[in-house]
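Starting off with a structure, shown below.
As you look at this complex, bear in mind that one protein chain is not there, while each of the others sits in place.
What follows is subunit A.
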Amino acid sequence: MAPLLEIKDLHAEISGGRKIIDGMNLTINPGEVHAIMGPNGAGKSTLSYVLSGKPGYEITGGEVIFRGVNLLELSPDERAAQGLFLCFQYPLEIPGVSNMAFLHTAVNSQRRKRGETELTSPELVRKVRELGQTLGINAEMLKRPVNVGFSGGEKKRNETLQMMLLEPYLCVLDEADSGLDIDALKVVSNGVNALRSPERSMLVITHYQRLLDYIVPDVVHVFAAGRIVHTGGKELALELEATGYAQYQNEAA
């Protein structure tokens, strides 16, 4: 079976700035859930930006193959249509654009790029309402401008809704639990878990072990100084909780 995502000897830096990713390797097979843990400032978020093509970063070496194509050659919207979804740590607010209209535009932009027929408004509305119900997102929240005035929990539920609707192959969750209380965390995790399937993989980037109680990973990586320095099973997360990252930071240095 071909891997879903292959990162080979990746080097990246902030444009005109310091090096953040320094010789990283990672392979994710379809259906696997990988967690990336590491200390603050290790470059975990940068990894998610580099994968999704955020401007402001420069790839200085290596390659990323996603579903058989060279991911780094695609624009951010093409990567999205290819099935890469980034669940933002801090989702952006878009004033004046209703949540429903945004979802409609996003879904059909992707479908158009893939040569699929576009969803009609009634089809989309039905689907969104169904998914919304499982996440406690009501009609009022769908009418409001995207993320404007949403609480931290509402924003994360909204991200999860987008993810469920767009049905990506790879979900990259960047600190998905930040700003969440336990109840909201459960709702979001349930949404994410409902998406787990043999074809779909997850890359869960987190600082704390807490999230991994809810989204249980198959593989846990320790990320320090721009690369993966240690890999283990889900029990590694618990170990890290007890011992901290200090030993790995030394290892990386």
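We adopt the following convention: contacts are C-beta pairs under 8 Å (C-beta built on N, C-alpha and C of every residue); 3 or more make two chains touch, one makes a residue touch a chain; residues count from 1.
Everything that follows uses one rule, which is that contacts and distances are computed from a predicted model.
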Protein name as given in UniProt for the chain not displayed, "Cbb3-type cytochrome c oxidase subunit II", "Succinate dehydrogenase iron-sulfur subunit", "Fe-S cluster assembly protein SufB" or "Glutamyl-tRNA(Gln) amidotransferase subunit A": "Fe-S cluster assembly protein SufB"
From A:65, A:106, A:141 or A:216, residue that would touch the chain that is not displayed: A:106
Option touching the unshown chain, where A:15, A:40 or A:117 are the choices: A:15
Sole contact to the chain not displayed, among A:20, A:47, A:81 or A:164: A:81
Given A:91, A:153 or A:179, the one touching the chain that is not displayed: A:91
Contact set of subunit A toward the excluded chain (per top definition): 15, 52-56, 75-77, 79-81, 85-86, 88, 91-97, 102, 105-107, 109-110, 113, 145, 162, 166
